[in-house]
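Of the protein chains in this complex, one is absent; all others appear in place.
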Amino acid sequence: MKRSFVPTLLAASIAFTTLQAQAMTTVTIGTVNNGDMIRMQELTPVFEAAHPDIKLQWVVLEENILRQRLTTDIATGSGQFDVMTIGSYEVPIWGKQNWLVSLENLPDDYDVDDLFPSVREGLSHEGALYALPFYAESSMTYYRQDLFEEAGLNMPDRPTWHQIRDYAVALHKPQQEQYGICLRGKAGWGENMALISTVANAFGARWFDEKWQAEFEGEEWTNALSFYVDLLGNYGPPGASSNGFNENLALFNSGKCAMWVDATVAGSFVTDPSQSSVHEHIGFALAPMQVTEQGAGWLWAWSLAIPVSSNVKEAAQTFITWATSKAYSDLVAERYGIANIPPGTRQSTYENPAYLEAASFATTTLESMNKADPVNSTLKPSPYTGVQFVAIPEFQAIGTQVGRMFAGALAGQSSVAAALSSAQAATQRSMARAGYHK
Amino acid sequence: MNTSSLPVEHSAQAEESSQSVQSQRRRKSKISLAMVSPSVVVLLAWMIIPLSMTIYFSFIRYNLLYPGDEGFVGLENYYYFMTDAGFTAGLTNTLWLVGSVLLISVVLGVLIAILVDNMFWGRGIVRVLLISPFFIMPTVSALVWKNLLLNPVSGVFAAIWNFFGATPIDWFTHYPLGAIIMIVSWQWVPFAVLMLMTAMQSLDQEQKDAARLDGAGPIAIFWHITLPHLMRPIAVVVMIETIFLLAIFAEIFTTTGGGPGYETTNLAFLIYTQALLEFDVGVASAGGLIAVVIANIAAFMLIRIVGKSLTEKH
């Protein structure tokens, strides 16, 4: 009796666990390691308590690695992930390939119309919504009020790039480790090219004309790139050509930059006393314009999508609806403080006086989000959507290549003209290969 | 089989014995075949299955992001890879990177190995410290170097430069490839030290003493006794490091992203751009095959130079 007891128990417990496993649906979520997503991961128990039949499994990776991982998975239809965290760049492309589940039948209390129209548009292909925005960002200007006051300068609500340069000249004091301006310089389509594209947009340039011909050798691009190289090269920190978002954030937070033009999401970092030694002196303005306002500030939305290769689409949709809902925002506000609500996705967030009160950057963020338009992002007409990127599959590689050449110009390894003409040649070549020039 | 060792007495036995030697030889070759084959077979499979797929992909238009567009394109993929603006730069940077790191790790490896061959207090700890960088993940060491050491504003190097009143060097702008060579050398010099310091222990002390008595100075001893003794381990270091250095990728990806310009783009990084940014499997496959050919030429030349001391028994 005693002898058979243990195996029986064992068998029973195995049977029990299998039974339980059958009833449980496991949803595997691939996500980026940014702070807002980490909070989402930390709130897993709340979701699982509300949905006892769903178990969440997390794969958290650095942005670049995650992107290549998810693309290989979805393109080969491997079905390793049930929820994918992707950006405004991927969603329309993947939607077009029928790789993502089109999101219909969202519950009424989800209130789709509350989402920012520009964000929603960026996540749609031919009218169908393929992903739900988790948080979204535009770009804006951060500046040090104390330094501006000291120098008797005044930052307008919407500065021009030429004004920014004048301020940078006045505030650039390298011997005191205080630099006029910090901007992205590290090569990459999501790094320096995000910023440079918005500078170019403001100067009236565009990536492609209506016939998909690159326009780097035109006057607008020449002006924009010469301006950028002069500004950052002469009034920026040393090593600017290897600084991305994080490097600049670190510089700005340690009080080394008088100005910084970058993602609105940094608003919560620069005002956070535990991260920033200058959190009390930060001012916000819109991203600089020049000949036009169009496309001067970018638009990016980290979003949650469901690949068609997933076996548990229903559970996955339950999860992404929860994670992008108003109720989720309330939950974050309650647990982590109201300023930590995922920004930039819902208009209602910005109608909440408590949020506007707690997040000093909210008003400028809202205005920037409202101004960003991925469809009409350039002064002259263009055949593509996207402000700081071109929503075609080739862009990742083209953007990276061009980004390297522009970083070379910034580092002084080639002239602006040489960088532009090699960018032109490389872009035309890739576009010809991809069959855009018939 | 014991018979073969006995003295031969009769011709019949002799014949039997020679037969047994022959059968033994046959048996030997069978054993040898049976023993090598598992490795050869799995490596062949490993080699042939992906390789033939790669060769096939390199001749078709195959982009993961455009399913259903696959057609035979002949040599187009090869053409696009070899005429890429970064191809020549990639090739020269690869050679510079491999060449300089090999040189640095052999020279420093020999010097450090000789240095720690002396008896002094705490030699065991010194050795452990010296080889530690070899155990660190490449991505981690690249991040530590880029952000904590070489950063021109807050890095440790900048602080040292400032302390002496000099302007900190902006490594990744002015010496991008140099900075990468520095990081990679930091990882691979310890490997050379590890190999060479062991070899030093077996150096014939009497030979050295005899030479010293004959009036040879330390430099003469180094050239005529120490260095020849280290040739074989040096050859091993060169072989193993070459294999890994040809494929250096993580260090470049984390620090410079191949830039500025094409200053730090090597072949591995170029193929990465094709394979995991553009997802152009066709061009990436062509690039991979070109890299194999180049690597094999390099390996062949290396083997001509250092190979003798490796495979021959001395």
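Lettered A and B in written order, each chain numbered from 1.
Assume a contact is a pair of C-beta atoms (placed from the backbone, for glycine too) under 8 Å apart; a residue touches a chain by one contact, two chains touch by 3 or more.
Just so it is clear, contacts and distances are computed from a predicted model.
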Undepicted complex member, UniProt protein name, chosen from "Transcriptional regulator-like protein", "Anti-sigma K factor RskA C-terminal domain-containing protein", "NADH-quinone oxidoreductase subunit J" or "Inner membrane ABC transporter permease protein ycjP": "Inner membrane ABC transporter permease protein ycjP"
From B:V110, B:M197 or B:I252, residue that would touch the chain that is not displayed: B:M197
Option from A:F269, A:F284, A:F361 or A:F406 whose C-beta touches the chain left out: A:F269
Omitted-chain contact residue, chosen from B:A85, B:L149, B:I180 or B:V238: B:L149
Absent chain, residues of chain A that touch it: 28, 30, 32-35, 38, 41-42, 57-65, 68-69, 72, 76-78, 80-81, 177, 245-246, 249-250, 253-254, 256, 263, 265-266, 269, 274-277
Contact set of chain B toward the excluded chain (per top definition): 1-2, 4-5, 28-29, 31-36, 38-40, 42-43, 46-47, 49-51, 53-54, 57, 64, 112, 115-116, 118-123, 125-141, 143-145, 147-149, 153-156, 158-159, 162, 186, 189-190, 194-195, 197-199, 201-202, 229, 232-233, 236, 239-240, 243, 246-247, 249-250, 254, 267-268, 271-272, 275-276, 281, 284-285, 287-289, 291-292, 295-296, 299, 303, 310-311, 313
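As a convention for this text, only the chains that are shown with their structure count from here on.
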Where chain A and chain B are represented by their mean Cα positions, the distance between them in whole Å: 39
Touching residues on chain B, where the partner in the complex is chain A: 63-67, 80, 85-86, 146-147, 151-154, 168, 170-174, 176, 253, 255-263, 265, 273-274, 276-280
Contact set on chain A toward chain B in their complex: 64, 68, 71-72, 75-76, 93, 97, 177, 186-189, 191, 237-242, 247, 250-251, 254, 256, 393-394, 396-397, 400-401, 403-405, 407-414, 419, 422, 425-426, 429-430, 433
